[in-house]
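Only one protein chain is missing; all other protein chains are in place.
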């Protein structure tokens, strides 16, 4: 076990996966020579050569589209999108090809593509370096989506994604890239996709979160100590969702707040709420509350604290729920 | 009042809006010379000239991106995306610019773009002519979304979209382009955005639907006659949603089935269910059920009847709800 | 980088324009090319009939595009990959794919699925231009593995306007991917004529911006197409990277069965093109060389017709697909919810 930052854990996973499987390669803008603008891919080119860690032209649809062809040649490409909001050009390839190709080959051909990207706000960055686009990806058939909230999960989920026979998109909370440290198992380490994690046990209310919202939910839980026993459920994988874990927690607490950084409408929190409205209606002691970003463009950073879900907003939702 | 097909109603709206406002222009692939592959834009070029009905190069991001610039020059562009699944290249422009630009100008500059496209399945078309991508659009801040289910609404909502100061995306149910006829008010006609329509009154269950799912819901309601009194709520505008109408219907019936053709996860039905789980929990007599497309690529057309929500599936959901 | 602006041509007109020859092609090759042309022509003409008879759905006609497909593929080895658009839907036939498979695709039946690796033929690309990066990736991926295979991507004049074409071509150029960018310039994208698609003087000019050499060939001349592609393949295998081929032709049929070109096309120009269509021109060439006696012609045509009869029968004999196939192959390990969805669907279907 070493103590690593979140981005170091990602780097560690990449090193191990490239060493383990000679078919894994990393590609993206600035991933090679400089090791990524966040240094997530640092050292890969030196260790594995420039054929396995490729600086591509500046074209996100080109990156993902080329990755489709690489799969056909037997590679397992790990594509970096430099930032969340710059991944949108790749959505066309994602929806029309990456998510569909396996099905169209009658299950005969695999597309073990991993797409990874830093996401989310709070880092005082210029415009469009702050988006939380997971809903676009989650809604897309044929694609899996995972979002780690700790260094260990960042390593383990990325390894799982790379090994998965299907396309997996990993959103990495850039807010915590360098500020969050945690113990991370040495060597190869896999956290299976599709299993949620109870980040903190509690009995009165479940706060459902993922990615950068998990530590926030935990802080809210601490802030509420004495007032309420808050369970924090870290979904880890958004698709496939660990429905059992979700329903089990709600069966226990009967009260749910779902936290998401992305704009509210049609975000992932809606999916969680919809599942509860469908499958846990008799367990619910009150409404399912969503604490989310607002339905506006992610604002300039002097306004971002007002935009982002905060400990205060989560705590407020929990209190409203308890008072219901 | 004339009896028009749904696509004729759209064509009618375009004629009136181009006549009304010399700043409105229509652009897209094949919209000019041939009047659109579905003939939605037929006659516009002859009437308004080739500067107001423009055949563009084959490039959807180019179409929407160019439209942004046209707005800056004072135009109100109506962009046609030839098909649902071919609109994905425009998502980048939509998310990063169309939905953000007004905000970034401090509200000083308007982007009155209308994007219209045929959407949905059931037409025995080759692959990728059948998608229901509304969730990608609805999730995007700064954008409004409407989906008509009748010829009259197709005319009126499109007119409203064109007049709206904000970007509006209209999804037109291609399944009913030529097969659905209905009376449509003559002359200029506007159906305001943000107002739902009770397509059929009922008291036991509310079936919430939009677009091509509305007639299906109505058929299900008919099929259930005698068993249950089914209210069909046609949302018409997904964003902004007519929450009052939704909550009023649910307050009355206490039971809700939401129907959507798109894949289930993170689709618009989830948003509806989430709103109910948040705001109508005490009104609900049972779970909120979703009848949706599945989380798989839209299948080849010999399988599409199995994929698409059907009268039988909607009726089954209503029955399950009544038996809850 | 060299852009050849002149249209390459091998086949003459039987009058003033003399026939040429392609070095290395013997009589057997010429007859094999003929057989393949007839096969695709027959596939196409029968498909139109089948569509009218309601046996297949909407269909993208490729009449007079056969020479581009046959000529280009004949220059490949079986290890090389083909990335077709809908306009090359039946190109797999040249690699031994059963015609029933392709007919099934147009029938919207999962029997139209194939494993691309079985024929080294990618799935038909329906969106415009998005397969260009796939082809670049495959070609590059093969090169990275030290394999000698190359790839050909087929796309239309309209496709050159799409960002995906651009990004794919640029990647291929930078990565020196062994790729042939084969542009079927039939001068129309549905109803949009070439001059509304680009202001470039020729489509081959686009190659310059990617540092890629280009050639232009008469798209109705199977031998010229073959020869140009063979050179491009040789460059690719020699590690010299991609080549852009602009095959110039004219769409002499509707875009697809749903299209009515009478509104936008000049019928006289279409008539002219039909007179110089690619299969007839190659027949003339073979006749002038004494290689195509009437019996042989009838035999080849008859065999192709028979193959299509059997293919449509086979396609129609496919039972309706089980709803299970909606779910079966979306993921390697389908999520638990799919079992539930399928069970519910079966129940509802049984009740109905």
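Should a chain be cited, it is by its letter among A, B and C, assigned in written order, with residues numbered from 1 in that chain.
Operating definition for what follows: contacts are C-beta pairs under 8 Å (C-beta built on N, C-alpha and C of every residue); 3 or more make two chains touch, one makes a residue touch a chain.
Because the structure is predicted, anything quoted here is derived from the model rather than measured.
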Relative to the complete complex, which of the depicted chains are touched by the chain excluded from display?
A, B, C
One chain isn't shown here. Among B:107, B:187 or B:226, which residue touches it?
B:107
Check each of C:87, C:166 or C:216 against the chain that is not shown and name the one that touches it.
C:166
Can you say which of A:18, A:85 or A:270 touches the chain missing from this structure?
A:85
From the listed residues C:71, C:127 or C:241, report the one that touches the chain absent from this view.
C:241
Of the residues listed, A:61, A:109, A:196 or A:280, which one is in contact with the missing chain?
A:61
Contacts of subunit B with the absent chain, listed as residue ranges
25, 51, 56-57, 59, 61-62, 64-75, 89, 92-93, 96-97, 101-110, 141-142, 144, 164-166, 194, 240, 243
Counting contacts across the full complex, list the positions on subunit A that touch the omitted chain.
29-30, 33-35, 37, 55-59, 61-62, 85-86, 89, 124-129, 294-297, 299-304, 306-307, 310, 312-313, 316
Touching residues of subunit C against the unshown chain: what are they?
1, 161-167, 170, 173-174, 176, 195-201, 205-212, 241
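In this text, only the chains that are shown with their structure count from here on.
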Compute per-chain Cα centres, compare each with the mean of all protein Cα atoms, and return the closest chain.
B
If you take the mean of the Cα atoms for each chain, which one ends up farthest from subunit A?
C
Centre-to-centre distance between subunit C and subunit B (centres being mean Cα positions), rounded to whole Å:
35
Quick one: subunit A and subunit B, Cα centre-to-centre, how many Å?
30
Where subunit B touches two or more other chains, by residue
61, 85, 89, 127-128, 294-297, 299
Contacts with 2+ other chains: residues of subunit C:
110, 127, 163-164, 330, 335, 337
